[in-house]
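With one protein chain held back, the other chains of the complex are shown just where they sit.
Chain lettering (A, B, C and D) follows the sequence in which the chains are written, and residue indices restart at 1 in each chain.
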Amino acid sequence: MAQVFDRSSNALARASLVLSGFIVIALGVTLNSLQRSPWVTRQGQRPDQPVPFSHMHHVQGLGLQCQYCHTSVEKSMYAGIPPTKTCMNCHSQIWTDAQLLEPVRQSWATGASIRWIRVHDLPDFVYFNHEIHVNKGIGCASCHGRVDEMPLVYEQNTLQMEWCLNCHRNPAKNLRPAAEIYNMAWQGPSQQKPVWCASTGVDGPTAQQVACVTTDPAAAGLQLAGLSVQQNNVLQNNPMELDRSQTLSSVAASAVPANYVKFTSQQELGLYLMKQYHIRTANELASCETCHR
Amino acid sequence: MPPREGVYGLLAEFNTPDELVHATKLAHGAGYRRMESYTPYPVEEAAEALHFHKTRVPLVCLLGGLAGLTTGALLEIWINVWGYPLNLRAMPLFSWPAFVVPAYECTILFSGLSTCFGMLALNGLPQVYHPLFNAPNFADGATSDKFFLCLEANDPQFDLVETRKLLERCSPVSVVEVQH
Amino acid sequence: MEMANEHHGADLTLGHSLHAARVLPAVLTAPEAVSTWRKRAAGVAVAFGLISLVFLFVPLGKEHLLRAYLMGYMTCFNFVGGALALLMVQYVSGGKWGQILRRPLEAMTRTIWVLILMLVPILLLMKHLYQWAAFPDAASKLWAYHHGFMTQEQQLTATSKQTMLSPSSAWIQSAIVLGIMALVITLLNRWSLQRDQDPQAGTMASFDKWRIRFENLSGPMILLYVVLMTDFVIVFVKSLDVTWYSSVYGLQFLVAQGYAVLALGILTLILLSRYEPIKSMFRVTEQHDMGKLLFAFVMLNIYLCFAEFLIIWSGNVPDEIPWYLNRIRGGWWVICSLDVIFHWVIPFCILLSRDIKRSKSKMIWVCAFMLVARLLDMFWLIEPNFPDAAGNLHITGNIGILAYVTVPIAVVAFWIAFYLNELGKRPLINVNDPHTEELLEPEHAH
Amino acid sequence: MATQGPIPEIDDPTLDPRTGEYAVIAPGHTFRSVTQKIAGIVLTDNTPTAWLGGLFLAATVAMGVVVAVTWLVLKGVGIWGITIPGAWGFAIINFVWWIGIGHAGTLISAILLLFKQTWRNSINRFAEAMTIFAVCCAAMFPLLHVGRPWLGYWLLPYPNSMNVWPQFRSPLAWDVFAVSTYATISIVFWYMGMIPDFGTLRDRAKNPLAKYAYGMLSMGWRGSTRHWIRYESASLLLAGLSTPLVLSVHTTISFDFAVAAMAGWHTTIFPPYFVAGAVYSGFAMVLTLAIPIRKFYHLEDLVTLRHLDNMAKVMLATGSIVGYGYGMEVFMSWYSASHWEFFMMWNRMFGPMGWAYWVLILTNLAIPLTTLWSRKLRVNAGYLFFLSFVVNIGMWFERFVIVVTSLYRDYLPSSWGTYRATKWDYMLFIGTWGLFSTLFLLFARFAPMIPMSEIRTMLPAAKLGNGGEDAKTVVQEAI
Partner (left out) sequence: MGLPARLAALAGSLSLLLLVSGCRQDMQNQPKFFPQRGTTFYADGRSVRPQVEHTVARNQMDEDTYFYTGVQNGKEGDGLPIPLNAATMERGQERYNIYCTPCHSRVGNGEGMIVQRGYRPAGDFHTDRLRNAPLGHFFAVMTNGYGAMPDYSAQLTPADRWAVAAYIRALQLSQNATRSDVVPGAQVEDLHEIARDLGMPASFADPWTLPNTAIYGTPNGKDNGIPGVPMGTPPPGAGAHYGQRATQNSGQRDSGGLPTAPVSNGTPFGKQP
């Protein structure tokens, strides 16, 4: 009587067992890399915009500041895509017959919006707020990358929750002095380029309570330090609400920080700033409602 | 592995476990070592006659259990203390009473799976082709109501004639030559 | 042939010679050694009793004497109640292990009269132990609150539970609980003797008659016993902390009783197995089975205690958590850890081993150790209830706490003397039972 | 066999001469007859018409699951009756109910194996199958209840792009581990138990396709003694592992409730009382299945009145524990001196949904715990069949009472609400009965319902030594 299975079946049966194990592992590895791939995250993809607006040209080439166009970045959840009028501020006189700018002129003439393609599109259940990040020491480049080097804007980071949390679990690695928020080329302090910071004694909801300088305040003298404080002391709120009793002289006298601390690494500076800015640590991020409302 | 040819062994068929145990003891006494008995249900005395006692299955189970316990405990500790620390109801991050349950389940899972797969691996299963299935009476009875003793050809004592004589002394139902 | 046999190695000595059936020993009465042991136990009781008297003269000694007495008493109660429960379970479920254990269990239950007498000191002195007894009515509780003897929570909860927790109802409840236990114990013991003297002994009709009679009594009585026992331990142990509550308390005591009784039963049988008739009747199979059962009780005990702890720890509500905090903080951390190690970890690890469960010389030590662990657990349950010990355990200035060493030993030894006395009164094997014949069968090699 | 004991005076051959109880296997069976009986059910070419009809009916009912789940996926859990504060409705009730039913299978196969209760051998296989199918039905509910079942894998710890991991301080995360381990180990145990029987089926099948399929499933099992030793060792180990597992699973489920600081849930007796309740309902379900099957397939010789009696006794014991649990809950609501506890219990008994409590007391305690004391009713298959339904209804109401009546009157009277299941709740629940029956009917047709190899060990012919001679004659007579 012939056997049900022939000799090769043993090897086949065992191989298939081992193989299914491998397939399961390979599937896991594949899915794991797939969920983080640009195919899912659109990281690095440059969509075709109606107007090929070059941040590189306008920021690096012309020296426009971020806020010139993104006016609401400091005071609202959204940085703000500028209205056509902002383009026309210059392009009413410059490159007025360039073919590239035809959609802009069209929009200006008709009042219809230009339909930009959104590059940094978070899911609608995420409530990301630009205001708090910008005011608590996160630079534009930390999330958006070197926009000043992007001819066409693309997503530098995955924008996945993992990426959010990687920073929120250790904010220190990305925090910078308030004056450097819009500095695209900012790099954390190092041995060669230390940073000195001090508390201004002013408490408040934003990062303005810390003054930082990149030159040694002791060497430059008290006056320079004082000026540096002033330079960083950017107004965020309606000046009407300021303390009216404060006069120029009194501010200058009181705002000179008593003692600067020198930082030679990003982690040190970040930890210091976390404390000064009252930034929550990983353990305190208990509420999902911080980001999902 | 190239297919082996020739005689695999001599297969004696018995009606009762007693006869099988008797024959096994006889063959063992005669110096045969490469042999195996086949029964439709576990017969402890048959294993005894083969002088086969210890299995390594409990060891595999223990190792699997330890691996599971370690995996489960480390997973929980890593996740709740380092990987994903959350301050919930002011419970400590290292909340060992709560960690007991999943670590325990992991222990059971790992040891259970390793027991089953360890048993199969130690038994060399799956082995859907086996020379014994070439013997027609084997397939008919080994998993139902017959008891078999197979003296294998690779035993140094094995001799087609002498071994058959030995087996026939035990009054088997039949003695069959099994081909590879 | 048993299907569920196990496999092992070295001690497989199967041979046809072992298959030969054995015969029932001619003499079934208890050996002389039992009375020797009884005398020793009585000696220990007297010696430790005398030592304990010292504590009458140290600060806080009297209080601790009483608390330690309660601890010893509850240990004895666990033996008697657990023996009754196990006996009834065995009657209902059958099983050879219980057949050999039956007479020791019966002997334990027959000490119920001693147990009743031993309760009298507690009932008389209860106002020194229980807040609800010290302040028996609502007015006195209010007074106690105003004068700082009770917290407001204690006052309010104790008042609302006054129906159950008051001196008179404690008397009534103990009368009901111990009375019903005594009744059931009397019946079971009387029938057990009558069963052996049945003229039809050895016939199917006799087997059936007695099996059904025992089953009919035991079945409902197990249920009733569990309810009564729950009530008893709530009144006499749990209410030491008048505010705390936990619904699994009764079951925990039940499991602790099984734990203690099996340990004592196995110990008795192994010691008796040096002499006839147990020598030829007590097979390794039954010892192994009882070891497994003991292991099951160890696991059940871990299970119930840990589940209770986890639930209360997770809930973290002020009604419940102080009970644990009082037993974990301060010096209690040591006792708590030792309790876990002695009461759970060590027995669990040891009893995992098949070879130890089958070894007489080793099981003696395991069982003795487990009985000591039970005492430690009882100490951990009782002493932290009292404000002077809650949250911290200290010996300096509190020498009276050593009463917890001497008094329970005296009380338990006292009880053991009576137990051994009862054990000596009857034949050690119940013959008119089909399982007796099975005990004589040759052992399987597993 | 040679007994020195008394000679039985009763002629009933189904009674064990030793104990006077019903025998575990009716006398007269041989290795071959047992094999033929059990393998015949699977290998027959004539599929019974009743089986086909049953399968059609079951599959039709199971369509309820398909429809209800489809609609749920399209619309979301809003189609169910869950509201605030009654956020746990049918899904949790049915989950606990089904998984509780599953417990008897593991209990029979594991605990009774450890306790050497050989009567388990006839019923363990289909009890295990029942476990697996019940766990399938059960696991569906929490998965659907999370709202987006297609993302159910989020419950597992894996390196996801959200950087979010399970929260191990939550009993809901313990559930994931407990239930998935339970399902896995149950399947492994069940399959492993069938390997030798698949070997038998392979050797006896005539149909080449069946031969091939069972050959694959048996993995080439040939009954080698060395294999048997390892196999037995693995079986015992798995039994040893499953015993605490089965306790832990329903314990974990009880933690889902007990760990919350909620009157009516937060009570320490929940773990043992849930486990007992699970075993109670599980044995009821085994009876629901065993009684028609033994009649339909004429298996009265193998699933005897002894089995029914024993299962009824287990139900009596576990039912009593459940009753004790109810009693302690009521008592503690008074003894705790907590207004919340007391109000919850009062509301549970006499509130708007008090009827459910009394249905529960009637079906779970009053009917079974009074009648099961009767020896006659314990071996009355018809009555037990009826009772098994009563108990399972009662156990369903137990979960209903725990889930609903604790939730719908919470601490703040302004947030009181009520709970009313919708047609989709009912459709899904009833559909799972169909799913369960479908799976079980398929199992009964294509897999050996009773473990042949284990039954063989219980036959007189398997006795070695002096018994062997008897066996020889028996076998020869049979031939």
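Assume a residue touches a chain if its C-beta (ideal position, glycine included) is under 8 Å from a C-beta of that chain, and two chains touch if they have at least 3 such contacts.
Please read all numbers here as calculations on a predicted model, not as lab measurements.
Residue A:Q67 is the one among A:Q67, A:N157 or A:T281 that touches the chain missing from this view. When the omitted chain is restored, the residue from D:T70, D:S374 or D:T418 that touches it is D:T70.
Within the full complex, the residue among D:P149, D:G327 or D:P460 touching the omitted chain is D:P149.
Take subunit A: the residues that touch the chain left off the picture are 47, 62-65, 67-68, 71-72, 76-78, 80-86, 88-90, 92-98, 107-108, 111-118, 121, 123-125, 230-231, 233-235, 238-240, 242, 244, 246-248, 251-252, 255.
Everything below uses one rule, namely that only the chains that are shown with their structure count from here on.
Averaging C-alpha coordinates per chain places the centre of subunit A 56 Å away from that of subunit D.
Centre-to-centre separation between subunit B and subunit C, using Cα means, comes to 43 Å.
Subunit A and subunit C have Cα centroids lying 68 Å from one another.
Multi-chain contact residues of subunit A (touching two or more other chains): 4-5, 10, 13. Across the assembly, subunit C contributes residues 5, 7, 310, 314, 316 that each touch 2 or more other chains. Shown here, the protein chains touch in an arrangement that is not a line, ring, star or fully connected set.
Chain pairs recorded as touching, per the definition above, are A-B, A-D, B-C, B-D, C-D.
Residues of subunit D touching subunit C in their complex: 3-6, 8-10, 17-20, 113-116, 118, 121, 169, 171, 229, 232-233, 236, 244, 247, 251, 255, 258-261, 266-272, 313, 316, 320, 323-325, 327-329, 331-332, 335-338, 373, 375, 454, 457-458, 462-466. Of all residues in subunit B, those touching subunit A in their complex are 3, 85-88, 93, 126-129, 133-134, 136, 139. Listing the residues of subunit C that touch subunit D in their complex gives 1-7, 16, 19, 21, 92, 94, 156-157, 160-161, 164, 202-205, 207-208, 211-212, 219-220, 222-223, 226-227, 230, 234, 243, 245-251, 289, 292, 299, 303-304, 307-308, 310-312, 314-317, 319, 434, 437-438.
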